[in-house]
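The complex is shown incomplete by one protein chain, all other protein chains being positioned as in the whole.
So that you can tell them apart, the chains are marked A, B and C in the order they are listed, and the count of residues begins at 1 in each.
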Amino acid sequence: MSSASVQIIQAVMLLLFAPLAAGFISTCKARLQNRRGAGVLQPWRNLRKLFKKEVVMAHHASWVFRFAPYIVFTATLMAASVVPALLVDTPLSLTADVIALVALLALARFFLALAGMDIGTAFGGMGASREMTFSALAEPAMLMSIFVLSLSAHSTNLTTMITHTINTPFALHPSLAFAMVAMVMIAVAENGRIPIDNPTTHLELTMIHEAMILEYSGRHLALLEWAAMVKLLLFSTLIVDLFMPWGMTAQADLTGVAIALGLWMVKVAGLLFVLALFETSMAKLRLFEVPEYLSGAFVISFLGLLSYYMLEVGA
Amino acid sequence: MSAILIQQLVDGFAALMLLTSFALLAQHRMLSVLHWFAGQGLLLAATAAIVAYGTDNEELYISALMALLLKGMLLPWLLRRVIRQLHVHREVEPLMNSSMTMLVALGVTLFSFHIIQPIEKTSLLMTRDSMAIATACVLLGMLMMITRKKAITQVIGFLAVENALFFAAIGATNGMPLVVEIGIAFDVLIAALIFGLFFFQIRTTFDSLEVDTMNAHLIHKDDDE
Amino acid sequence: MNTAIILALAACSMALIAALAPLLLRQPVAQRTGLSLLLAASGLLAMIAGICGLILGGDTLILPLGLPWMPMHVRLDALASFFCLVIGSLLLPVAIYSQGYLRDETRLTSLAIFMPLFVLGMLGVVLSDDAFTFMLFWELMSVSSYFLVTFKHENLENRKAGFIYLLMAHMAGLLILGSFAVLYAAAGSFEFSAMREAAISPFWASAAFLLAGFGFGTKAGVVPLHGWLPEAHPVAPSNVSALMSGIMLKVAIFGFIRVCWDLMGSGDFQWWWGALVLAAGSSSAITGVLMALQQHDLKRLLAYHSIENIGIILIGLGLSMLLAHFGHPMLAALGLVAALYHTINHALFKGLLFMGAGAVLHSTGTRDMESMGGLIHRMPWTAALFLVACLSISALPPFNGFVSEWLTFQTALMAPQMGGALLTAIVPFSAAMLALAGALAATCFVKVFGVVFLGHARSEVATSAHEVDNWMKVGMAIPAVFCLLLGLLPVLFIPLMDRVPQLLLHASLADSIHAHGWLWLTPIDVAHSSYSAPIVLIGMLVLGGLAFWLLHPKGRTIRRSVMWSCGNPHVNARMQYNATSFSQPLRRIFAGIYRAEEELHIERSRHKLLADSVHYAVHVGDMAVQYLYQPIGKLTLYIAKLLQHEHQRGIHAYLAYTFITILFLLAVYI
Partner (left out) sequence: MNLFLATLLSPLLGGLLLALINNPRLAARLNVVTGISTFIFSVLLALEVLGVKSVDAMDGWFHLDAYNVFLVVLTAFVGMTTTIFSGPYMRHELENGRVNERRLRLYHSMFQLFQFGMLLGFTTNNIGVLWVSLELATLATVLLVSLYRTPASIAAAWKYFILCGMGIALALFGTVLVFFTSSAVLGHGNEALNWTALYAHAAQLDPAVMSIAFCFLMVGYGTKVGLAPMHAWLPDAHGEGPTPVSAVLSGLLLNLALYALVRCKMLVDGSTGTEMAGHIMMGFGLLSLAVSALSLHKQRDIKRMFSFSSIEHMALMTFAFGIGTSLATFAALLHMTVHSLVKSAIFFTVGHAAQAMGTQKMAEIRGLIRHHPGIGWGLLVGVAAIAGFPPFGVFTSEFLIFTAALESYPWTTVPLLLGLLVAMAGLFRFVQPMVYGETPDYAKHVHVNMTPVYIHLSLALLLGLAIPGFLADWYHQAAALITMVAPSAGGNA
């Protein structure tokens, strides 16, 4: 099997597993809350239903509203295909390093916000304003944690970082620990999970991500939902890659890929379970507490940087 | 007359010159100021004549004669005519009362003696300390202009300064070259004519010769916003 | 006398002819066509001169003008030709744009004279090679742009902005004069060539650096001195403010680089210089974008954004100076290239943004975003091109803004340990500030595009808007295409810009850039970081096309009906989010910085709880104007008032003054 074929498998795998991951989290939360839950395949069923449904749009919706779902979906998918899940060195991994990855997600977010404002409803504007504000505050923390990681690996390319973490013997680096905590906090904020935004609710005043896609229907809504799920899986893969990449194969042979796939699924499932646990135990923050949360993430990542210089440089 | 006698005479006149300057400062009534001013003019003419005789320099005789005619007679007569027409009488110092002015005048005279000190040693001419007195008279003339309210007394102060300069020219340097002398005299004459012209205009427009009322017209142009 | 410098001088002479043309052509139509034709020619020539200068290398020349014993020296080296390229690349589209924009202006003569003079001033500054010529063209640039700012001098706002603008420009000129004088004292002559060789003591070098820094900083709009920029740029005609924001700020950056890098011995900076520039850059970036977010006047918002982008350029320059000091020439070259890349990027997308704003102003007649909305339906072309500029300025992948910010990030991230703990902390912190500024810029431009172009029209002015004519469309299309090209093919443009670090830092990126072929941009080496814009774009197009084709089985059309809005159909235009409400969260988060004054009055005629009408307005004052300009103004007037009393005394006082002066002089000097 050539690395190109692994690349395609990886992209398709991410695309298909995303709804399963979302379903897995909702069933875990249901189980934790003593409910039966709708089952792991429910997101699949929703998507299938939505794809068949008729698209209804407002009279004065412009082309931005119409093409935004496609741009959001393709940008997220492009970002996902760049992140190496199974094979360390995939051909596409050179096209974008971590910063470019974040920028691709920013492009998706930009168009989503514009689409939100296009129809001219109060909710669309509210969602766009909040989404952009909080994601802007998340940027510095995200970059600082990347900075900490790139310090040890002297690079921002994912493949180099992964190979660097695999080769160095396992040792408890405080800077990496801080960076991981910050990265997780940012991932939660970016994907609109519980402490920042409640993905399941339609309660107008609290929703951020939902408010923007309120006006969508049919296949457009399906694409946007799917993109959100892919983004969640993308972030979890990223965290897995950067902090616990053991088990990823260097060569593109069948057995290596199979083992990598198995390990990857276990690791992601574990991560998502922790997320579900976290979500059930936490209530949603008041809206204007979110900046404290995000600056907390920034401080943690800055601590990571300082600890890197204080402790590890000497070692 | 021997050189020493001339020298003593010139020093005497220099002392009288200083006295007249002080007197001009101290006067209150307009007419007495005028009389002292005329006296100073005559004194100047006498000094010029003595120095001319002493250094037998003919040009100086002409300037002595001009001083006598101009400063001794014409100007005082002109001013008296103006005073009588505008029937101006008492004069009040706006800035300082007379004793204060006297103190300042003394200070200024001492100061001018102090600054002229280094010069005296080198000058060879027969008028040794007249330069110091001339400087003192110039500064006293200025002081008079500063401390007077009436336009006429200010003009007299100005002419006193001119007298002091004329005295300096004669006493210290035995007279400037004739052409320059005539030029200066000519200017002083025109200045006096213009003063005369002005007095009538000021009188008609401001109906008082107070300098401050005139200033009021200038100041209103700059009132604060 | 190679071709490049001839072309550059031809560009200058074109501008001069354009300035003289209005004296012959009298009626507005002829003046307008003459102006745009000649300026377009000048722009084209400047671009070609820039490219030739970069490829073939520069040359110097002496013109017989100026003082008898010091004729005008002209030099076109790599730095000058790059900035010629920048000037030309925006001047060409703006000239074409002006043809349409000035269509219904009646009094054109003063604009037709001073706009070319403004261009001539900028070109002259870039080409000058001695202090006198530099200062001559510099002040010509300031004065002519002053007349442009006060072009529509009927409204008071223009006059006040013009006065502050001229005052700050003159102060900047004097400061720069100071730094040239210091260099003159060291070099003994005004020529730059002499100044380069002159050995200058560290103290005087720092003095010259600080003077030049503050002088050029004022003109570039660096934070504490930026008060004039948000006043002057919005009131100028849009095509002029495009030039001012796009190019004039870059000429100030050019001046800074020319004086502090080229004349003072390239490369041997003191460490605190770089730190100061870095700090100024990050604070400008943050303050610029934060203030921009609170504006609801479209062009004033764009002016504040210029401050942010100048901050980004200065971050690049500051990093490069630090790295040069600590002996990493390759990384310093990368920092300089990043800054230059952002310079040309900003010139293009800011020019396009101001032209777009001009188009909106031209058709709606207002700059206030609160009365716009839904313009995408009536001005589709302008909306599309404006969207390209918004994407570029928010540094999003396929466009050029992302490439320069990515390069700046790479410089910051790859900077190894430098000096003490303080420095190692500053560099990542400024990188974080850059990230925050970039993201806030994206927020701001979502707000701009959303409020202006999307949603319902908020006033009848917006409903009656009409699409602009072809000239303006072409004028806006050119920079949009450039933005895309610069974003996709950085590997082709960076070698061109690489000549400048070769000249200034004697270090080049050429080999590392080409390491991986034209597709991948690999600044230092491939293991470090790589980015390929073409593949990203192609990937997205392929995936998008696939998804679109798959999801469109035969005959499934889209049904149009009333908007959903959670089942509440009669939503009027006032219920939309507008400029003030969009930035309300940020106003709360950064309340400490803004000190916004909110006024709220509610009329209640019927009952305590029933409000008839609510009037809410928020005003965010500019810190620099409140805490820097006004106090100085008040101090001067206070001293002047004291002096004024002196002039109201009688004659006696003045006679006394003379008396005292003569006594004082005699006492002191005898």
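The rule we apply is simple: a residue touches a chain if its C-beta (ideal position, glycine included) is under 8 Å from a C-beta of that chain, and two chains touch if they have at least 3 such contacts.
The shown structure was predicted, so the numbers you read here are calculated from the model rather than taken from an experiment.
Q: What shown chains come into contact with the chain that's not displayed?
A: B, C
Q: Sort through C:116, C:162 or C:523 and give me the one touching the missing partner chain.
A: In the complete complex, the chain left out is touched by residue C:162.
Q: Using the document's definition of touch, tell me which of C:20, C:56 or C:185 contacts the absent chain.
A: C:185
Q: Considering the entire assembly, which residues of chain C contact the chain that has been omitted?
A: Counting only chain C, the missing chain is touched by 64-69, 132, 135-137, 139-140, 142-143, 150, 153-154, 158-159, 162-163, 166-167, 170-171, 174, 177-178, 181-182, 184-185, 636-637, 639-641, 643-644, 647, 651, 653-655, 657-658, 661-662, 665-666, 669-670.
Q: Mind listing the chain B residues that contact the chain we can't see here?
A: 57, 115-116, 118-119, 122-125, 131, 134-135, 138, 141-142, 145, 151, 154, 158, 161-162, 164-165, 168-169, 172-177, 179-180, 183-184, 186-187, 190-191, 194, 198, 201-202, 205-206, 211, 214-215, 217-218, 221-222, 225
Throughout what follows, only the chains that are shown with their structure count from here on.
Q: Relative to chain C, which chain has the most distant C-alpha mean position?
A: B
Q: Report the most central chain, judged by the distance from each chain's C-alpha mean to the global C-alpha mean.
A: Most central by this criterion: C.
Q: Please state which pair of chains has more C-beta contact pairs than any other pair.
A: A-C
Q: Approximately how many whole Å separate the CA-defined centres of chain A and chain C?
A: That gives a centre separation of 35 Å.
Q: What is the distance, in whole Å, between the centres of chain B and chain C, each centre taken as the mean of its C-alpha atoms?
A: That gives a centre separation of 70 Å.
Q: Quick one: chain A and chain B, Cα centre-to-centre, how many Å?
A: 101
Q: Can you name the residues of chain B that touch chain C in the complex?
A: Residue positions touching the partner: 94-95, 108, 111, 115, 118, 139, 142-143, 145-147, 154, 211-212, 215, 219, 222, 224.
Q: Where on chain C is chain A touching in the complex?
A: Touch list, chain C to chain A: 373-374, 376-377, 383, 387, 391, 394-397, 402, 406, 409-410, 413-414, 417, 421, 424-425, 428-429, 431-433, 435-436, 438-440, 442-443, 446-447, 449-451, 453-456, 516, 520, 526-532, 535-536, 539-540, 543-544, 547-548, 551, 556, 558-566, 571, 573, 575-577, 581-586, 588-589.
Q: Considering only the defined contacts, which chain C positions touch chain B in the complex?
A: These residues of chain C touch chain B: 641, 644, 647-648, 650-652, 655-656, 658-659, 662-663, 666-667, 670.
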